[in-house]
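Submitted below is the structure of interest, expressed as structure tokens.
Missing here is one protein chain; the remaining ones are kept as they sit in the complex.
Entry: chain A
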Amino acid sequence: MPVINVEELTDLDKAKMEVTQLKTEVKLERAQVSKCCEEISEYIQAGADEDPLVKGIPEEKNPFKEKGGCVIC
């Protein structure tokens, strides 16, 4: 892997890098936002029942709750 010295990049180098990148990105196939959002929504809903922070955690199953009620004075 060639060592890239970022500090030596000129403004022209950066502009060329941007154009090269844009040429890659212009070719992307883009899916419809409606379809993508539907899939995300379905993914979330499928997982909602198992999501402890959404459903809540019963006291006895909560590993972080303060244990016991005894205080030594």
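Just a few scattered comments:
Just so it is clear, contacts are C-beta pairs under 8 Å (C-beta built on N, C-alpha and C of every residue); 3 or more make two chains touch, one makes a residue touch a chain; residues count from 1.
FYI, contacts and distances are computed from a predicted model.
Among the names given as "Regulatory subunit of 26S proteasome", "Guanine nucleotide-binding protein G(I)/G(S)/G(T) subunit beta-3-like", "Integrator complex subunit 4" or "Methionine--tRNA ligase, cytoplasmic", UniProt records the absent chain under the name "Guanine nucleotide-binding protein G(I)/G(S)/G(T) subunit beta-3-like".
Looking at chain A, the residues touching the absent chain are 1, 4-7, 11-12, 14-19, 21-26, 28, 30-34, 36-41, 43-48, 50-54, 57, 62-66.
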